[in-house]
Structures are given as structure tokens and as C-alpha cells.
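With one protein chain withheld, the remaining protein chains of the complex are depicted in position.
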Amino acid sequence: MSRMSQRSLPPPGPSRRGLLRGVAGLGALAALGSTAACGSAASLAGGENRIQFWNLFSGGDGANMRGMLDRFRAEFPGIQVEDTTLAWGDRYYTKLAMAGAGGRAPEVGVLHLGRLAGFAPGRLLDPIDTGLLAEQGVRQEDFNATLWDRATIDGQLYGLPLDIHPSTFYYNRAACEPAGLLDGDGRLVELTGTEAFLDALDAVREVIGQSPLGWNALMPGECWWTFVGLYAQTGGTILSDDGAEITLDDDRAEEVLAFMARLVAEEYAVPGQDLVGYLVNGGGFVLFGNWLVVDFQMAGLDFGARPYPTLFGQPATQAESHILVLPHQEGRGGGANEAAHTLISWLVKNSLSWAEASHVPAYLPVLQDPEYLAMEPQSEYRGAMDIAAFDPPAWFCGTSSRVQADVGVYLSAAAMGSVTPAEGVANIRSALRDLLDTRNPFGEGISS
Amino acid sequence: MSSPGFAVKVRRNAGQIVLTSIGTLLAALWLVPFAWALSTSFKPEGDTQKLPLSWIQSNMNLDAYRSVLSTGNLPKWLLNSVIISTGVTVLTVVVSALAAYGFARTNFRFKRALFGLTLAGIMVPGTVITAPLFANVRTMGLVDTYWGVILPQVSAPAMVFILFKFFQGIPRELEEAATIDGAGRWRIFLQVVLPLSRPVLAAVSIFTFIGSWNNFMWPYLVTTDPDLATLPVGLATVQSSFGIRWAQLMSGALLAALPLLIVFVFFQRQIVRGVAHTGIAGQ
């Protein structure tokens, strides 16, 4: 049969129709699937004051957030809030970015401040109307200036800070007391400079008979945050303000890395430890984010928590921040948008119960609230707000980002002693170079 | 008086004793991770990290199980796993059996080309197309849905091939006799072919089910809604948001392992045969 005549034959009907029907069936399934999920399409069809709120608070803080939302609903019966807690980390960002890209995003979302630069503000995120915030009594003056600046891009506010969550230095009173490291109020004495710090660790080692510090040099992310904090204490910056140039000072970086390596080499800290288990079972200190407060409290431990001690000159402690954002919606506005602004304003103003979940409230009136000041150990590290060192302002930075994996791994290698501190600095320099040479995958957010 | 038979018997028995001892030793070694998890899961949380370690102690209890079952989402994950794995298995078996029969016994245009295309698909490693697959599933709007988890797993050319080989081995005469009795192809398929294929269908079902039940990467990537988390995804992610509590982790892990272990105990014969089938078909 010639090719021509074969083509002129009618196609075998059933099989083609079958295929079409199959495709149609799948389409129906798809429709079924997307409405079964937390479909944002539903929100478009819904009432004017119905808003969706996506967050990633799946840990202990999630319960606090749900409690706050319940109170909000009671106070604002006219606003329907549907909150959805999604899996923490990459997958959350993937989902939020996809929603913003399609313009069918929830009215309100949560983002880590460090990720803002990479989240195409203006394209995946809509700017916040500060006028609407002011109507709710929320003003720029009520926030730490650095924090507000970091959430502002090209003069537009893209995230309303809810909190900061700093790297924290935990101490076990039972271990510190016999070592003479507590003052009259039961607080850790000021440890300034690396020698004083290591002396204190030695004294605690004496008391507890095991390694005195819980700090996991194996985890690239941990190493990155420790480095960000300690390096900031030297007064240096890692990248320029526009996030385009490396401004790392090699000597200072090497000094910090040498210190981190010493913690491991001299067995102050044993890598790979479970930090909660370590401190609860009679450990001395732990360096980690503030959210372990909840675990230690649940374990009934007598402990304190403060920002990093000043080891390299000036006070600084690494911190991230949860900011409330408006993911991009086609034609954002109207009642739902106003309700969204009402919600985010209310959340920051009522962040006292958020502070109970161990985060430091970003809204300064709450930070000075007597009720907050009475919270232990929360109020002990409230000073982190003034000395917070955030991730550099580049697209590859922030929680669970490329920089943690790519740069963190070299920091970890240096801390573990696999390479010398000098080699470590060269490695992180080249890793930063590579990241800077990589195009921001979401592109520049703001079209100009 | 000793007969040569007796000597052989003694030697054989001695051999059996040696082999059984080695076997017992290795089996014990193989079961250590389970046993240790079991021991840990019965300890009070505070005692899991106490030296010297002990296998058995007097204050063992079920607290860890209780807190995992009451505060955790284990039942929800279990339900999701059941829904998804059952969905994947049923759809895979139906779709693959139909296709295998179509390729083995019917004619249609481009059959050879399409069959070749199907065979080539066996070579495509699932993990390797994950990134574009995700992008496409996103386009279809299936991210964070059961269908988004299930449907990509239903495309299983290897299963089509296994069933194809089996169907080819069924004597044509049986089908032809049925045709002459006036049976249509659907009836032949349903009443002649499928009943003959029970063992291979069981093998394919069991393997699809195990594969889907244990699949981690795809559900992990395609769901962000914790209400859709399967057992492996839930287990893997819960520890990142809380501190590590070994007794609870171990009790959760064992509970998660239980369903398939029970299935295995009951369907051992079918599973063993299934391995042989899939393996041999893989040649």
C-alpha cells in the first residue's frame, strides 16, 4: 500500500475517539483534583471578604498561629479567613511561587525575609499598601529600621515583618551554676571574645564530664547561619548592598572559620548530635535557632537563652524573619485586599502569643509590652532585634536556599577540619562567585 | 552395625546443623535493626539516650506509641497511603492489562511502533524525568492533589511488558474457541484471559502496591499540603519541625512498617512468586 493511499484511509475511528475520550476523562479528573485541593479558584468565586492565608508553620508555632486566627475571626466576623498550613521549606516556596506565577495566589502568604530578593517582588509578589496599614494603625516607625528596609524593594514594601527568629545561645543552668557562670539573676555572665568563651566551655566541660557545646558542624545550613552571625561580629559584609559583588574580607572570614574548626577539633562540640537530647541529658550549651525553646520547655529543663556572645568585636547574631506577603493576584484589590491588609496588621499587632512560640515580635510596641518582658526566656534574647545579621540581599539567600547548600557545605568542611580555614575561605568565595554568575531563575521581579 | 546410609544421614544432619546455625546467626543480625527499634520504642523518652544502653529495662511502656497515635498524624498518613497505593495499583493493573492484551492479541494501526515505544519506556528512569514531569503536572493543575500523586505512577511500561509476555503464552486455541462460541473480545478478555492470569496479575498488583506504598520522592515533591502526606513523606518531614525524639520516631517507624510486613506474612507465596515473575520477565 502506498503511503499516499494509506493516508487517505479514514483513521480507525474507535481508537482515535477512545484517545480523545481518554483525554477528556483526564481533564475531568484534573478538574476534580484541583477543586479537591485548597483551590485558589474557589477564593475568586467566593465573597468579597473571604481571604486565603498560606503559611508554613507546621511546627510548635503552628498551634499559636491557629489560635491567633481564631481570635481574629471572632473580632472580625465579616472577614472569612481560610488558613492552610503547607509543608515547610522548598516545597512551600515552590507552591507559593507557582501560585503567584499563575496570578491565582492566596490573598496572604508567609515568606522568609532572606528569600524576598529571590522571589521576584513585583512579579510573584504584590506590594503592600502602606496607606491601608496606616488605617489599621501600623506604621513604619513601629519596626526596626533595618528590618523594614530589608522588606522594602525599590521603595515598595513587599513584606510586613511578623517576627525575627535569631540564632540563640542556650545554656543549661544546672551545668553553668557549678562552673560559676551565672550572675545573681541566674543569667549567663557576659562572655566577650573567643578566649573567654572557650574558657567558659572548658569550665563547663569540667562540670559535666562531656563535650560542653551542642552545635552541629555537619549541617551546612547550621554552619552558614553561625558564620553569618560571627562574621557580622567582625564588622564585615559578605555581599554588597545590591547583592551583586562579593565584599568578603578573607582574613576575617578565615579567623571565624578557624574558630568554628577549633570547636570541633578540640571537641567542644560533637558533630551529628541531636541537640535537644544533648542539652536535656545534662549538656552545657547549644547554638541553634530560638525555636528549640519550646522543646526545652516541654522537657522541663532549667535553661536560659540569649543572643550570640560577642566573640569578634561587635555584637551581632544571625537572624531570619517571617514576613507577611501578598502573593501576586491578577487584579488584586477591593474588599478582599482590604481584608488582607486588616489581617496582616492585626497579626503583627497581636503577636504577643506568637512570641510565646519563641519568636521575637517584630512589632516594637509588642517587643516593649510588659507581658512580653515577663516571658522567660523569650525576653532574654529580645536584644537580638537590634543586632540582627540577616542573610545577604541576593536571590540565592535565605532559609532553605542555595546559599545554605552551596556555601554552607564548604563552611561545614572547614569546621569539620576536612580543609584548612584558608582553603575554606577560597572555597566559599568561589561558591559565591558561581552563585552570582547564575542568572536569578525567576528573573528580575520588577519590570523597569 | 552401621550402614553407609546411616553415615550419610549423620553427615547430612551435621551439615544441616551447621547451616542452620549460620542461618540463624545471619537472620538475627538481619533483624537487629528491627529489634533495636522495638526496644527503643518501648523506652521512656528520657531513657533512650542513657548510657550504658540496655535492650530491656523494667520501666518500658507504650507512651511513645500513645503520643504518636494521639498527637501525630500517623492515621491520616496511613489513610493517604492506602488511598494512593490502592488507586495506583488498581489503575495500573487495569490499564496495563488492557494494553498488554491489546499488544499481545489484537491488531491496530501502528501497533508495532507503539509497542516499540512502550518497550523503550522501560529504559526511562523515573527519577530522571522528575523535574520536567513536575513542571507538566503543574501545568495540568494537579500539584497537591491525589491525582497528581497517582497518575504519573500509573504509567508503568514494565508492567505492560510483564503482562504482555504472559498473555502471549496463553494458547490461542482457547480464545479462538470462545470466539467461535460467539464471545466478543471483551468477553474473551474478561472471561478467558483474566482468570488464567491470576498469578501474574497478583504479582503485578503486589509489586505495584509495594512500589507505590514505599515511593518517597514523587509524593514528597508534588504535595505540600500536609493533609495529603503519605506515610513515608509524613515520617520524613515531621522530624524536621520538632526536636528528635527517638522513642517516638522508632514507634512511628515501626507502625509505618507494619502494614506491609503483615501483608507479606499473609501473601508470602505470591510475593515470592511475584519477584520471580518480575525478575524473569525483566530478562
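Note that the chains are named A and B in the order they appear, and that numbering of residues resets to 1 at the start of each chain.
By definition in this document, a residue touches a chain if its C-beta (ideal position, glycine included) is under 8 Å from a C-beta of that chain, and two chains touch if they have at least 3 such contacts.
The criterion applied here is as follows: contacts and distances are computed from a predicted model.
Chemist: So which of "NADH-quinone oxidoreductase subunit J", "Helix-turn-helix transcriptional regulator", "Fe(3+) dicitrate transport ATP-binding protein FecE" or "Sugar ABC transporter permease" is the UniProt name of the chain that got left out?
Modeler: "Sugar ABC transporter permease"
Chemist: Quick one: say which of B:62, B:79 or B:217 touches the chain that got left out.
Modeler: Going through B:62, B:79 or B:217 one by one, B:217 is the residue touching the chain not shown.
Chemist: Under the stated touch rule, tell me which residues of subunit B contact the chain that is not displayed.
Modeler: 16, 19-20, 22-23, 26-27, 30-34, 36-37, 40, 48-53, 94-96, 98-99, 101-103, 105-109, 111, 114, 117-118, 121, 123-136, 138-140, 151-152, 154-155, 157, 160, 172-173, 176-177, 179-180, 184-185, 188-189, 210, 213-214, 216-217, 221, 231-233, 235-236, 239, 246, 249-250, 252-254, 256-257, 260-261, 263-265, 268, 271-272, 275-276, 279-280, 282-283
Chemist: Against the chain that's been left off, what residues of subunit A make contact? List them.
Modeler: 12, 14-16, 18-19, 22-23, 26, 90-91, 94, 97-98, 100-101, 118, 120, 123-124, 218-220, 270-274, 277, 396, 400-402, 405-406, 409-410, 412-413, 416, 418, 438-439, 441-443
Criterion: only the chains that are shown with their structure count from here on.
Chemist: Measuring centre to centre with CA averages, how many angstrom lie between subunit A and subunit B?
Modeler: 37
Chemist: Can you list the residues on subunit A that touch subunit B in the complex?
Modeler: It comes out as residues 11-12, 15, 26, 29-30, 32-34, 36-38, 58-60, 84-89, 91-92, 94-95, 98, 274-277, 280-281, 292, 295.
Chemist: Would you mind writing out the residues of subunit B in touch with subunit A in their complex?
Modeler: Interface residues on the subunit B side: 46, 48-50, 108-109, 138, 140-148, 151, 220-221, 223-226, 228-229, 237, 240-246.
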